[in-house]
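What you see is the complex with one protein chain gone and the rest in place.
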Amino acid sequence: MTGPTLMTPEMRAEDSKAVFGFFTYLMTDFVLFAALFATYAVLRSGTFGGAAPASVFNAPFALLETLILLSSSFACGLALLAARRENLRNTLLALSATFVLGAAFLALELSEFSRLVASGAGPARSAFLSSYFTLVGTHGLHVALGLIWMSALALSLRMRGFTRGNLRKLALWSLFWHFLDIIWIFIFTIVYLFGII
Amino acid sequence: MTHSMLFGTLSWSVFPTNVVAIGGGVILVGGVLAVAGLATYFRLWKYLWREWLTSLDPKKIGVMYLVVSAVMLARGGADVILMRIQQATSVGAHAGIVSASHFQQLFSAHGSIMIFFVAMGFMFGLINLVLPLLLGTRDVAFPFLNSASFWLFVAGAGLVNLSLIIGDFSTAGWLSYPPLSELAYSPGSGVDYWIWALQIGGIGSLLSGVNFLTTVARLRATGMTWMRMPMFAWTVAGSMSLVAFAFPVLTVTLALLWLDRTLGMHFFTAGGGGNMMMYVNLIWSWGHPEVYILILPAFGVFSEVVACFSGKKLAGYASMVISIWGIVFLSWLVWLHHFFTMGAGADVNAFFGIMTMIIAVPTGVKIFNWLATMYRGRIRFATPMLWFMGFVVLFTLGGVAGVVMAEPPADYQLHNSLFLVAHFHTMIVSGVLFGYFAGITYWFPKIFGFRLDEKLGAAAFWFWTTGFILAFGPLYVLGLMGATRRLDHYAAGLGWQPMFIVAGIGAALVMIGFALQVAQVVRSIRMRETLRDTTGDPWGGRTLEWSVPSPAPEYNFARLPLVHGRDPFWSAKHGGAELWGHEPYEDVRVPKNSSLGVLIGAFALLLGFGAVWHIWWLAALGLLGAVACVFVRAFSENTERTISGERIAHLEAAARRHAALPV
Partner (left out) sequence: MLIIAGAAWFAHAHGASFPLLSPAGPVGLAERSIMLFTFALSGIVVIPVFFLLFYFSYRYRAGHPKARAHHHPEWDHPTRFHEVFWWLIPSLIIAVLAVVAWRSSAFLNPYNPIGAAPALTVEVVALDWKWLFIYPDQGIASVNRLELPAGVPVHFLLTADAPMNSFWIPALGGQIMAMPGMTTQLNLEARATGTYDGASANISGEGFAGMAFAAVSVSPEEFDAWVKEAKSAHRPLDATAYRALAAPSSYVPPTLYSSVSSGLFPSIMMSYMEPSGATTSMMMRM
């Protein structure tokens, strides 16, 4: 990561420490999702007479969610580029776009969840549904947390501008956001595509 | 169970009613009140708050870890005494002193406490105390995260103890296999206490893992390449990378069990499509690495101790490093050996059995390298070296028992028997606990400025080892007699009672050993002037921590050291390259205190308590509070203060009057 300001060795050490630590954290989160994916793979067939994957999932809907989340990542990339040029207005604009897209993704996910619950396919119905709701819901929780984090970051950017701390946090947050994209691609493939085939 | 908005499922019936349980509650409440009363009487609250509870200095956090772990060791030990009395008396027509469900709470609490809040606590405590010093740096990578991890650990420990007074603890064993731990068979709040205590403590451990891994990877002194690191740092790196990979699995497993119990989901239930064997796979794919998480840093301690007290370089450094990473890698391929008897196919069982045996190779190599370190040394048998001797003897024997059980057909007979119980206690007590006892004795002067009394230390060692042999030898024998674990009662005709009585005597001796350790600390504090370490190098040490005065100053190193090889302090003492230049002292920045760590722990406790008793407003308050603290910290600036160069010069001049190395 190269910053616009002149960096002292201490600053560089601080950055390298934060990036290393955050990557390690992301790896632990990856393991967490891996455990949930494994659970889903084992319990997928445990429908206990209830709804089966093919009848639950709606491919175009999941594709829409995917596109929205991917474009939010694109907006997140724009925010980072703007920040590198120290353009506060564009940074905040791109962050707002990211927020709107992320929130739309969450809204879609929640609408799908409520549709399923209303049709009697709630998480307590069968092991398959428990594992589906938990896997996708955990991703959703991460997205929600990312949105809160981003809001706090945007607030801090407005108040303090491009301080070293803010730039570092922005970079880490964008790593987090892209990470959630990767996880979603796995969910889209393993849960939705394999579920429909 | 009734449920109210305000109090969830709490009711007056949650308080204990039988004599032994009330006794436990009274001791706990009395102890807390006594400590609080003393602190108030001596007006210590302000001091404690400023100097300890809110401190971000890893040395102080380390000391707090050790104190909490020692208290929890006493708690887990009290469980032992009750269990030993029960099994020695509950025979045939005699019912013993506690009920079956109380007995089951005792062993469930004992196991959970000893692993999560004693072994893990001693490990993190010791890492906090010495890792930055060994690496030649001033702090851990993320000082605030470190404080938050510690207070999460305390919150988890607090939750376990709360179950003594309010409600019951789990009766489903320390790993709570479903479906026994599911709502259908364990409707009370006990399993929820277990889930939340481990979840909160476990998240603290996970964050510590990230923190220390980053510390080793990024904060080493200039010139300290990977292959120049002290062996302890290598073992911490191995252990913490296991933490980073294994603990998320625990987090998931506990969360899923909680979802089953609370929202009626069907991950592990009998029926509903759930798969209870998946739980067993998941929990052990955390649980087996956990064993190595605990033992690797203890191996690291022994590596430092043997080299120091033999007055020699550690033999076979590269071999040691290879064996650490061999163990780290293999520990992921053995989890199924915890359930050979679940009906897996012969090939699967054989594969996991063989992987398990292979771990014995790098472990054996480590033992041979320690012996090679002793070869042609000048061995001084101070207390840390005694713990090492006890470790080698017991650990090797326990290891043989482990290799025997790694043969799946032998395990069919030995699994779930007291032989198994004796085996893993041998590994964890002699491997992990003895290791940390050695480490605490070894590094005590560096932290407190005076040594621990050797006589009482040696006496404690002999009580621990003799007591241990007497307590667990009979359990090996009982296993061969066909005694299964966790029995609150057995028939008189089996003839097991004499062995259980001997085991009880052994446990009592171990307790005396622990009491002697407490006495050792008290006596050493009183005799601190005679035991004072004025040189900073009381043992003839080899690594960087001995180059600074004892007690180590807040900033650790007045000038950051330059490292030119392994054992840099030893070579500097013996005419090798100097550790630092002679330029004037510079200002040092250290983190300011923060009360947010304590607050995060307090909110986590509220979250856990609320979730256990379904008091959802309280749980939500705890969660939001903890998250808010994180954000407040993340966006606060000005979190450091400066210690001026003049001040450091002044402090160093005073502390280094008798130093082994001139300033």
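The chains carry the letters A and B, assigned in the order they are written, with residues numbered from 1 in each.
The rule is short, and it goes like this: contacts are C-beta pairs under 8 Å (C-beta built on N, C-alpha and C of every residue); 3 or more make two chains touch, one makes a residue touch a chain.
The structure presented is a predicted model; accordingly, all values stated were derived computationally and were not measured.
From the options B:Ile27, B:Leu44, B:Leu333 or B:Val392, the residue with contact to the chain not on display is B:Val392. The residue touching the chain not shown here, chosen from B:Ile81, B:Leu333 or B:Ala372, is B:Ala372. For the options B:Gly238, B:Gly479 or B:Pro553, the residue in contact with the chain missing from this view is B:Gly479.
Contact with the chain that does not appear here is found for just one residue of B:Leu333, B:Ile358 or B:Ala659, B:Ile358.
Touching the missing chain, out of B:Thr341, B:Thr535 or B:Thr639, is residue B:Thr341. Note on the undisplayed chain: of the listed residues B:Phe15, B:Trp45, B:Tyr185 or B:Trp617, the one touching it is B:Tyr185. Residues of chain B that touch the chain left out of view are 100-101, 104, 171-173, 177-180, 185, 270-271, 273, 275-278, 281, 310-317, 319, 339, 341-350, 353-354, 357-358, 360-361, 364-365, 367-369, 371-381, 389, 392-393, 396-397, 399-400, 403-404, 406-417, 469-470, 473-474, 477, 479-482, 484-491, 493-499, 501-502.
The working rule: only the chains that are shown with their structure count from here on.
Only residues 13, 16-17, 20-21, 24-25, 27-29, 31-32, 35-36, 38-39, 42-43, 46-48, 123-124, 126-128, 130-131, 133-134, 148, 152, 156, 160, 163, 165, 169 of chain A touch chain B when the two sit together in their complex. On chain B, the positions that touch chain A within their shared complex are 141-142, 206, 209-211, 213-214, 217-219, 244-245, 247-249, 251-253, 255-256, 259-260, 263-267, 269, 271-275, 278, 282, 627, 631, 634-635, 637.
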